[in-house]
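With one protein chain removed, the remaining protein chains of the complex are shown where they sit.
Coming up: chain A.
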Amino acid sequence: MSKACSERSWRRTRKRASAAHLSKRLRMMRRTKPQRAKTRKAYQKVRDRHACSLSSLLTCAAEEQLVRWRAKKKHFFILSAAGKPIYSRHGTESITSSYIGVIQAIISFFADNGDTLQSFESGGHRFAVTSSGPLYLVAISSLGETPSQLRAQLDALYTQVLSTLTLSQLNKIFSHRYNFDLRRLLGGTEVFLDGLVDSMTRGSPQVLLSALECVKIRKTYRERINNLLLKTRSQSLLYGLVVADQRLVSVVRPKRHSLHPPDLQLLFSMLFNASTFRDGSEHWTPICMPKFNSKGFLHAYIHFFQPDICVVLISADKDAFFEMREMAANVIAGLKSSSLLSHIVASIPRYTPTDLVPGTPIRHFLYKSRQNVQFTMPAWGGHYTTQSSRRRVMTLYHKLHASVHAKSAHLKVCFCSRKQEETLAWVLPGFELYVVAAPGAKREAVAKGAQKIVNWVRNEEERLFVIGGATF
């Protein structure tokens, strides 16, 4: 992390002068809680004083909105190279437009000098910028992610935009009309962008590890589901998947086309981070999977036949709906008539660390198999029942991840003692393991537990991960 900082230090000094006005605006964002409470009280006073005047009431409401907007821990913006606002997670356009203007000014200040602004800090906030095709994407976070972690999140967001439009369409639009208002074409997909952004604000392990999660299920069951997909496969099927609770159960694909984890991550986010597809009806939607082909659309048949379980059949043929529908009906009938559906349902609840290592102080972990680009994690358990405690743990994972991934670091093992948890990162060529344990836990106990987790994962590898997947 320190190296990354020094790389940018000169850039930051230069930026300070140009962005003085921005930091002024951002000062509000850094206010502590008591300060914010004070502000609220102040507004209350103003409101009381002008209770009779409608216009002053409106002003108060607008200012309160602004305070709430500034208090958000994380912001994501998408703007066009011409500075047109395209997306902001929080706030109305009246609030965000001036900020987007400032951001665009800063980015183009560096661009005009033949330089690329990547990230900078202001107070407790880190800003990361990516320039992807004709778009600028900006993340502002007070959660302590590194610039490269934020950029990975921006890449995920960019992938979501591409899935709606394709790269070729995006480039075409902006080459014809530099000033185009892209919101018109993205209409209706805000829920996917919001869902993805919110999952990243919660601290998405998928995006952090750039890996997929699978349900833990017996190898023979997974094989039987694979075989069911292969047996019912129809002519124009490209990819067939069964997905449960944002985790992969089973996948079939042609031998010559592999399935890229970022594409699947995108698909899973659309399926589970928004309620669009989860109404029990059958959907047929064009989707661009940028790693497969950023130039064109595939067409996805999506059916949540149970609240958390869906069949996704992807074809390159836009007229293949009825063909996919028939296949899906056969797959679902096959799952229901055998015991397979009940095995899938039973595989949804996650295991706990104490299931694997009785008595361990380890409360939670992330294990990434580098070879399979997949990860596994236990249930959150009794220690992390609230949203905020889970986010805190995810923030710890981000810090551990950063410390073993910094360019200057050659760390293989990193222990870190914190007020509420002991943490451990352990990285070998085959895997990455991140662990949180009870406060005050002995290092040996944590290390021993970690070793046992690694052994357990090795033994269970074929249940935890989809290795290879079935091909045709």
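The working rule: a residue touches a chain if its C-beta (ideal position, glycine included) is under 8 Å from a C-beta of that chain, and two chains touch if they have at least 3 such contacts; residues count from 1.
Going forward, contacts and distances are computed from a predicted model.
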Practice problem: Report the protein name recorded by UniProt for the chain absent from the figure; options are "Ubiquitin-conjugating enzyme E2 2", "Transcription factor IBH1-like", "Golgi apparatus membrane protein TVP23" or "Ras family-domain-containing protein". | Solution: "Ras family-domain-containing protein"
Quiz item: In the full complex, which of A:Gly144, A:Pro254, A:Pro286 or A:Gly430 touches the chain missing from this view?
Solution: A:Pro286
Exercise. Identify the residue among A:Gly114, A:Gly187 or A:Pro307 that touches the chain left out of the display.
Key: A:Gly187
Quiz item: For the full complex, which residue in A:Arg177, A:Lys318, A:Arg443 or A:Arg458 touches the chain that was left out?
Solution: A:Lys318
Exercise. Would you mind spotting which of A:Ser131, A:Gln246 or A:Thr276 touches the chain that isn't drawn?
Key: A:Thr276
Self-check item: Interface with the unshown chain - residue positions in chain A
Solution: 164-165, 184-185, 187-189, 191, 274-277, 279, 281-286, 299-300, 318-323, 325-326
